[in-house]
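With one protein chain withheld, the remaining protein chains of the complex are depicted in position.
Letters A and B mark the chains as written, and numbering starts fresh at 1 in each.
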Amino acid sequence: MQKAHTVTSGQHIEISAPLISLARQRAGRGLIIAATLGLAVIILVQSLYAAGTITTGFANWRPVLYAYVLWAVALGAGQVMVRGEAGHRALFLLPALLFTIVMVIFPTFFGIYIAFTDWNLSAFDPPKLNGLDNLRTLVNDAYFWNALLNMVYYILGVLVQYTVAFGLALLLNADIRARKFFRVAFLLPFMLSPVAVSWMIGKSLMEFRFGPIATLMRHIGWESPAFFTTPWIARLSIIALDAWVWIPFIMILLLAGLQALPREVQEAAKVDGATPWQSFWQITFPLMLPVSVTAIILRIIFQLKLADIVINTTSGGPGGATDTVSSFVYREYRERSNVGYGTMIAEVYLILIIIFISLLLRFVSRWMQRENNT
Amino acid sequence: MKLELYNRMAMNRRTWLKGTAAVSVAGVAGSLGAMTTTANAQDNLRAQILQIPGVGKGSPTDADWQKVGEMCLAATKTNVKEGEFKGVELTFMGLNNQNLHNLLFRGFLKPWETYTGAKINWIDLAQADYNARLQQSIATGTVDFDIIEMGAPFEGDVCGKGLASEMPDWVKTQIEMDDYVGYLKAPVGTWGGKTYRISIDGDCHTFNYRTDYFADADLAAAWKAEGHEGDFAVPKTWQKVQEVTKFLKGKKVGGQDAYGYLDPIKGWGGFGFYFLGSRATAYAKHPDDKAWLFDVDTMKPRVNNPAWVRAIQDVIDALPSEPADQLNADPGTTGFQQFLAGTGSMLSWWGDIGSNAKTSDSSVVGDVTGFSILPGSDDVYNAGTGAWDKLASGPNYAPNMAYIGWGVYVMARVDADPVKQKAAWSAAAHLGGKDLSLWCSAYPSGFQPYRQSHFDIKEWVTAGYDEAFITSYLNSEADSYNHPNAAIEPRIPGIFQYYSAAEDELSKIWAGGSTAQEGADKIAAAWEKITDGIGRDKQVELYKASIG
Partner (left out) sequence: MTQPSDGSQQFKYVGSRVLIYGALLLWAFVCLFPIYWTISTSFKTAVNVTQGDIIPWVGRFQPDWKGWRSLGLSPDTIGQISTVRDEFLLRFRNSVLVSVGAALLAVIIGSLAAYGLSRFQYRFGPWRNKDISFFFLSQLILPPVVLAMPFLVLYKELALLDSIIGLILIYTLTVLPIVIWIMRDQFDTIPNELEQAALVDGCTVWGAFFRIILPIALPGMVAAFILAVVLCWNEYFFAALLTSTNAKTLPVMVASQTGSQGISWWSMAALSTAAVMPLVLIGIFLERFIVKGLTAGAVK
């Protein structure tokens, strides 16, 4: 029986590589060095041209991009020539790696630079470095800490979403009629764009005066169903809206996991006379842990970026109760053109997230290993 | 910012038939390009374009926009030869809010393109992205447009930085700039004595109220019974607005809960601040002082002075008497989902509310809405002396010229090429033409009247409007535009940064997180920081330049 959705380690193939001729190795190294030199020269020329030191160069940096692509091809070919089998293996990873690096290397460094400047788009003077000022402002910024606290609530909301999604996945996995219909229906909310969701649902369906949900609530007995005016109700409403969009995503992952479960195990449990409740907790749930962890972690990462719905539906109000870090950054960055400070918030947030996610992954993997051992 | 003034207007069949006849004549005349410019022909033209597609005949379509553009081409033809701009390509950046703005411009400019031979590429933006997109383009040197539709508040960012092209004199003549209403004339649209802006819109907040409330005998009796001073009447001052709002709490009108003034509490990307401004100008804008938001010499914010704090406190005091969902109501909600749908009795807004009141399907207040300029105040704060003055002339009025309307600007990057420069200005002038703008102010376009010639009530009545209604509506606008103590928005760079920062703090105040004074002090502190970030000396200089 295969039980292998492990998060941190896969199965690894080890085979011995055949010997590679020295000449081929030398040619391969030569190719890589030549390509690297070529790329370096082009970058250098273009930099000098851009800096105004020399007068010949390209109109823009596009040719450098082409040079990078050529270099990447040469690097790949060189790898194969030098390292043979190992080079072939590296070729699997290289395209994605080189692509990601070239896309993010400039934005990352430029972003870090921006984070330490006083850049305001409306300012007359060019941006200048201002040391740790942005960081100091951040530490004293009540809006940031408030938003960060809200993120904790939103993350807890993910667990609720997970519970509901698990329930739905179990229902869909049960022996039911019209399964196809229900599956499609349950999937659809995921397809709507956040802009449309926040307007058509947040501002229309949940509208205080004419929204059907508000009307329904009035019938149930909530006298003034204002979904976005008191802090906790507003927060819960946002979580509900967000859940509506994202539950299908978790549900699909879980459903796929459920369908991959070997039937025999559950059959066996039934024969043993376990109640459905017992068989769920003792068999299904533990078996589903790896998938669950994947789903929850992906979901948490998306949740940490929650912004669109909040911006459109509440603008972070009332009094900051629904503000997220991202929506705060949006305001700082887009409405106030405060690029330097906005970027600093985001960089700090990024670091916090990376720490949080790595801890989470470590915690989860340890925990999963223990599960595996039992 | 005007919408569907014309829709569903009562119009008898005979006028309509006359209208269609006129259109077919006009179509022929227009396509021949043989329009004379005698006074009579001009009047005819204006009457004719007002019949496209005809008031009450459904929304104008692309074909209608093109027809209007074609008929208003005479002014262009006097300055530009046919095919003169062959091979010129221009890029136009503007909004496409609710499928208006840019979509109309496309139709209007299509005949212009055909005649001049130029081609226009379009960048459409959502309003929410507009500021960010513009600022980023400027800051990173990616200005990729030749003509831009822009609100006056952004002039500081664009004209103040020398990115706009100065208006040639022939354009000034072609668009008849003398016709602008008072407040749109210089210094608005100019920087350092140079003119940059072709106005295509006028903006100000006016006061909208429910006439049925103030004619209600039961309410009047209750008002007397509770011992209020004077008769129960439309408030002329904010003091009265407050009193009436609190009085109405718990009362019923026509079987429904009665509410007074409606404050938009939720932020609106900076635009929400205009509504606090409308409450504050009567307190803060002294007739002897042009400034009301910042001190002119130092850019010291006045937002935490007693006048503004009083306005903020007014909102806090009024909130318990307003509807239950007010905390999440942005200006769109107060205007379109509350006031027009029959909730609340007093509201400050741009002209849209007035035009929609009568014409929108969702409006239930068409026959019971009245208009006036914004309420005044019994006393006004004098920032110079720190005292509250009572004016000899009575209450102080200071209509809030919020946003100052849209304009069309040409970017400096066309100046290098004289043909392109002329083409860009010719296209812009076509959109800002006197006759074309009449059509825009009468039909859904996103724009309001902004020329003296737009306030000829006869023209509107001939076109099919109800006289009493249009008179009341146009007067409230004209009186605001031409008011000697109008509070005109500072056209300094980054003005929306100030508004956005203020909205954040205000949101806390409304939710009970801080008192009016504390919150206002925080806003002032944030504003000082923004001023320093942008550059204080330069801001002071530009502020002075913009005030004139």
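Worth pointing out:
Methods note: a contact is a pair of C-beta atoms (placed from the backbone, for glycine too) under 8 Å apart; a residue touches a chain by one contact, two chains touch by 3 or more.
If you're wondering where the values come from, they're calculated on a predicted model, not measured in any experiment.
Although it is left out of the displayed model, the omitted chain contacts the following shown chains in the full complex: A, B. For the options B:L45, B:L125, B:A152 or B:L347, the residue in contact with the chain missing from this view is B:L125. Within the full complex, the residue among A:T53, A:T100, A:T163 or A:S224 touching the omitted chain is A:T100. When you scan B:R133, B:K290, B:R413 or B:K529 for touch with the missing chain, the hit is B:R133. The chain not shown here is touched by just one of A:T53, A:T163 or A:T215, and that residue is A:T215. Across the entire complex, the residue among A:I20, A:L70, A:I155 or A:L192 in touch with the chain not shown is A:L192.
For chain B, the residues in touch with the chain missing from this view are 1, 3, 59, 61-63, 91, 93, 95-100, 103, 106-107, 121-129, 132-133, 136, 140-142, 144-145, 271, 332, 335-337, 340-341, 350, 352, 360-362, 446. The omitted chain makes contact with chain A at the following residues, 1-2, 4-6, 8-15, 59-62, 64-65, 85, 88-93, 95-97, 99-100, 103-104, 106-108, 110-111, 114, 167-168, 171, 174, 176, 180-197, 199-201, 203-205, 207, 209-212, 215, 244, 248, 252-253, 255-257, 259-260, 262, 294, 298, 301-302, 304-305, 307-308, 325-326, 329-330, 333-334, 339, 342-343, 346-347, 349-350, 353-354, 357-358, 361.
As a convention for this text, only the chains that are shown with their structure count from here on.
With centres set at the average Cα position, the gap from chain A to chain B is 42 Å. Note for the complex: chain A touches chain B at residues 118-125, 143, 207-210, 224, 226-231, 234, 314-321, 331, 333-339.
Looking at the complex, you find that chain B touches chain A at residues 129, 131-132, 135-136, 138-139, 156-157, 161, 265-270, 323-328, 330, 337-338, 341, 343, 493-494, 496-497, 500-501, 503-504, 507-508, 510-513, 530, 533-535, 538.
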